[in-house]
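Below is a slice of the complex: some chains, not all, each in place.
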Amino acid sequence: MRDPVPSGDPGFADLGFARLDTHRAGRTGDPEVVYGSGKTPAQIVALLAALRSAHPDLAALATRLSDEAVAAVRDEFGAEVTVDELARCAWLGPVPEPRGRVCIVAAGTSDGPVAAEAAATARVHGAGVARIDDVGVAGLHRLLHVRADLDDADVLIVVAGMEGALPSVVGGLTGVPLVAVPTSTGYGTGAGGLAALLSMLNSCAPGVVVCNIDNGYGAGVFAARVARRAAPRDPVGQGEGGAHGARVV
Amino acid sequence: MRDPVPSGDPGFADLGFARLDTHRAGRTGDPEVVYGSGKTPAQIVALLAALRSAHPDLAALATRLSDEAVAAVRDEFGAEVTVDELARCAWLGPVPEPRGRVCIVAAGTSDGPVAAEAAATARVHGAGVARIDDVGVAGLHRLLHVRADLDDADVLIVVAGMEGALPSVVGGLTGVPLVAVPTSTGYGTGAGGLAALLSMLNSCAPGVVVCNIDNGYGAGVFAARVARRAAPRDPVGQGEGGAHGARVV
């Protein structure tokens, strides 16, 4: 049996309140990430510093940050840190050169924060990212207008709340691998995102896979891994923008 | 206060096992219908005969018929009865001249029985009926191909299982009043029709209303009432067929 960690190294850093998994990057290619929900600003700062120290060559990412956590992170790391306020994310350290392209498609404006979390995560995890927003199925021509951008991607993340129909429609238009993310927007029977989740799990389009409700982070990690494997393809050019309306981040 | 039934008439026929509401046609324009599920073939035959007798000028309809019930109905009424085996429906007596047009759109072949129940019900309740089948959103061009037929209708019934995305897409293409019917096809989290139901209730297209799972009958009654009110419009001609691919029943 292969030993999961090198001998003589426990594979984690004991911070008292947490055992940071310092070996994760070695096993999976991606370092541990600070999930900010339920942690104090001080804990988040300490974990980011520990990650930064454990992996000098990799960016350290924190998600689900409160306003207080954002302020604490800015206080501690100053210009070194990048904050995306809509995404509630912050990162510091070297972001990898983009490999492959993740295209993030969002149905409505209220899906924006989840799409932004997915975009920040995918970019920090080493993929190029393009964005297509507000193309819900009630006005199909908006989606058809940017259809060529869909095929240009290595992997798609499709974010939608309400009835969550967008992944089925996109999945019928293209064979690019598609990760669907339901959001908790809506009300009544749609409150909490259950309708969108069930819709995506039961998509009649083949090959749609699904993340937890509002889990832009998980979709971003997964998509970046797919995109990096598909590189060095980059048909429309990183940093140049989509030929058909997609916005490159 | 207006008395709900004429004096001297109880407004129902007592069959021992049931109180048939003989006054319903007077109140609502449509006679009572025999819901076959959970009734014996003999009870169904007796109820159809009583309906036929109470309303000589109207067709008597029975739904949700088992094979045994279909056989009993055929034995009793012979050539007088019409049976739609896919719809599990039978009716006898004069079907009204069609007024207005109900267009029934189905996502897949397994939605056929529910669409057929809706079609038979709407026709027996006095509406003209057109059918568009197997136009699920995974192959959008099939729907766009018959798009003009959608606008030709006075009311649409859109039947879908799985993720139930079709009503949202149709509702974005046309302003014709749209009744969505979820079906119980599917498996896993889609088994029983819950995913399709929630999807339809949370449609991002405005003005989608919903029936119970597999309730083609309810959609048919409702749509016929809407279509009859919109008559004598008949833009493409009853009995001529759809100009764009819809099949007139």
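Things to note:
Think of it as A and B in the order they're written, each chain with its own count starting at 1.
Here is the rule we go by: a contact is a pair of C-beta atoms (placed from the backbone, for glycine too) under 8 Å apart; a residue touches a chain by one contact, two chains touch by 3 or more.
Just so it is clear, the structure is predicted and the values come from calculations on it, not from any experiment.
Sequence-identical chains make up the whole complex; the displayed set comprises 2, and the total in this structure is 8 copies.
Going forward, only the chains that are shown with their structure count from here on.
Least-squares overlay of CA atoms from subunit A onto subunit B yields a rotation of 180° to the nearest 5. As a whole-number value, the distance joining the C-alpha centres of subunit A and subunit B reads 45 Å. Partner subunit B is touched in their complex by these residues of subunit A: 107-108, 136-140, 162-165, 168-169, 171-173, 186, 188-190, 194-196, 198-206.
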